[in-house]
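Excluded from the complex is one protein chain; the other protein chains are retained at their positions.
In order of appearance the chains are A and B, and numbering begins at 1 in each one.
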Amino acid sequence: MKYVLSRLGFLFISLWAAVTVNFVLPRLMPGNPAILMLGRYKGQLTAQALHALKLQFGITKQPLWQQYVIYLGHLLHGNLGLSLTYYPIPVGQIIAQSLPWTLGLVGTATIISMVLGTAVGVYLAWNHGQFWDNLLSTVAMFTAALPYFWLALLLLYFLAYVYHWFPLAHAYSTGINPAWSLSFILNVLRHALLPALTIVVSSLGGWMVGMRNNMIQTLGEDYITFAEAKGVKKRRLMFQYAARNAILPSLTSFAMSLGFVVGGALLTEVVFSYPGVGYQLLVAVQNEDYPLMQGLFLVIALAVLIANFIVEMLYGRLDPRTRQGQGGAYS
Amino acid sequence: MTQSSDVDQVLLPTPRVRGRRPSVWRGFFGNKKAALGFGIFMVFVLMAVFAPVLAPYNPQATQFIPFQGPSWHHWFGTTATGQDVLSQLIVGSRVSLGIGISAGIMATSLAIVLGMLPAYLGGRTDTLFNTMTNIMLVIPGLPLLIVITAYIHQTETWTLALVMGLTGWAWGARVLRSQTLTYVRRDFVVAARLAGASHWHILIHEILPNMLSLVIANLMFGTLGAVLAAASLQFLGLGNPNSISWGTMLFWAQIGQALLNGAWWWLVAPGAAIALFGASMALMNFGVDELTNPRLRQARRASKQFGKPHQGRPNN
Partner (left out) sequence: MIEQEPILSLKDVSVQYDSGPEPVTVVRNVFLDVYPQEILGLIGESGSGKSTLAYTAMRLLKHASMTSGSVRIAGRDIYAMKHEELRQFRWAEVSMAFQTAMNALNPVMTVGEQILDTLKSHQTLTREEGIERAQELLQLVRLNPDTLQRYPHELSGGMRQRVVIAISIALSPKLVIMDEPTTGLDVVIQRTILDEIVEIQRRQHFAILFISHDFQLVSTLAQRVAIMYAGKIVEVTAGATLHDPTALHHPYTEGLIRAVPRLSDDQATAIGIPGNPPDPRDFPKGCAYADRCSLVQRVCREQPPELRMTGSSLIACHVVQQREAKQYGI
């Protein structure tokens, strides 16, 4: 219980930090960048919208703390302002439309990658020093260094453009209407396959090598030798004794590297014009649509922080030592 | 601290023994992965240093037929505006490596200060800095970089390096902190303190040398991360598009619709350079890992490959 509370506490502190970064950044930049933005969009905005934007980005005489309070108040009401690119659609609405796509694609691909990588890592550690271990752990060095978006571009070119095995872009064919029908769902899956493959291929190596190294470390522990001695069968020894323990540090690094993975995965959306949060972020950046950009950053941070929290709860369940609040992933 | 020690257990440096450095280096180059990584790394460094001499053409000159495939005259083909891809690749290595390495050094230095010092001082300071580090860790890095550079507007090269150095220290700080914590109460540190050594002296002369392998690993990961992140930002058009780097090459390739024109070489070359450079970092790091962590070595082959023995006693 103490553990849960401390993790919840951390979730809130980090959320607050993300929110505050969002508030501080534009005000910190030399020559408030929002002034330029407002100059560009002035003609299209209502007076009320203009005023709200000025307040949102600190082009006002109000003291900083008042601006901060107002900003927090708006956030609490879910008010993220209006997008300029899609004026006058509220930022919240754009996020609501793009978030499910990202959660579906990036979330699923990341989980697949982690599960697969971990399983292979266990296998490699068990066969440490043999053919597959040497081959795959070296190959992983290279895939870990691949830029996601570059791999995405290559796969797109060869598998979609040259060979037509996959669609070129978007989340579903432009001709059809979204509906809960089998054909639509299949269409969506077909479109998600290649971006998901990109994410899995580029992140798999990291999980694999991480788990492999943890597992090798664990296999050297005395409790493994003791269990082997007392006659525990190989399968149980490998999973219940070795992998169960080796996965704990893996989970922690999973929690911590989620931010990196998501960043890379968002770029994949850009390449595939996949209508998720990452793609919208690029749109926002290119159009200097700061309200949209701020909102998207917040929602990305929120998603990562919550995912992180879930992983920590899982950690707490898997490691009896955390249940008494004796430290944990971050203590 | 019950579990975070196994979190960072990938590297378990054994306390330093004076006069054993040379064998560590011998061990490093005796490790195939590390030697290969170092070889690739040196090729890139030499390429960047001698770029003006090595580049066959002026990388900016738009004097050739656009969209030429690889040929004897243009090993990696030409761009949509008729520039030589190989020349761009060679000259671009300067900016890409420059950003990567300087950001890596900056992030590592910050990690040393923000990780070691609070851990050494302990108490509230440590709690505060540790929380800060953990927050930095979980806030998604690339989106944060995108937001910052979007505000800055067409970021100059050195600004890019600065921003990445300032945001990339958290992982290293965390690893160095937990390692420092294990040293603070060790005999040799306590002895130094009793002998009246100053805090700085203890940190720099007693603790830091023991963490050399961690610091090196950090430097390599920091550099790798910065090269990848810089390429991503430049690809999104958030760098200075007029500078030549691997990332901006990819940006122009995308703008110039390289793929729709079948000019795969334009994309493959800079991306492969990034991947290869990154792999050299990962390989060297893997080598250091195997060197400092006896369990990762294979018993038999190891007996011929490494320098001095480590206190690896898995049974005891």
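Just a few scattered comments:
By definition in this document, a contact is a pair of C-beta atoms (placed from the backbone, for glycine too) under 8 Å apart; a residue touches a chain by one contact, two chains touch by 3 or more.
None of the values given here were measured: they were computed from a predicted structure.
Residue-wise, the contact with the chain that is not shown comes from A:244, picked out of A:2, A:42 or A:244. Those residues of chain A that touch the chain absent from the view are 220-223, 225-234, 236, 240-241, 244-245, 248, 318-321, 324, 326.
Keep in mind that, in the parts below, only the chains that are shown with their structure count from here on.
On the side of chain B, the complex with chain A involves touching residues 1-4, 6-7, 9-10, 33, 37, 131, 134-135, 137-148, 150-153, 171, 174, 224-225, 228, 231-232, 235-238, 250, 254, 259-260, 264, 267-268, 271, 274-279, 281-283, 286, 289, 293, 295-296, 298, 301, 314-315.
Against chain B, the residues of chain A that register as touching in their complex are 10, 13-14, 17-18, 21-22, 25-26, 29, 33, 36, 128-129, 137-138, 141-142, 144-151, 153-154, 156-157, 161, 209, 213-214, 216-217, 219-220, 222, 225, 248-249, 252-253, 255-256, 258-260, 262-264, 266-267, 270, 281-282, 284-286, 288, 290, 293-294, 296-297, 300-301, 304-305, 308, 319, 321-322, 326-331.
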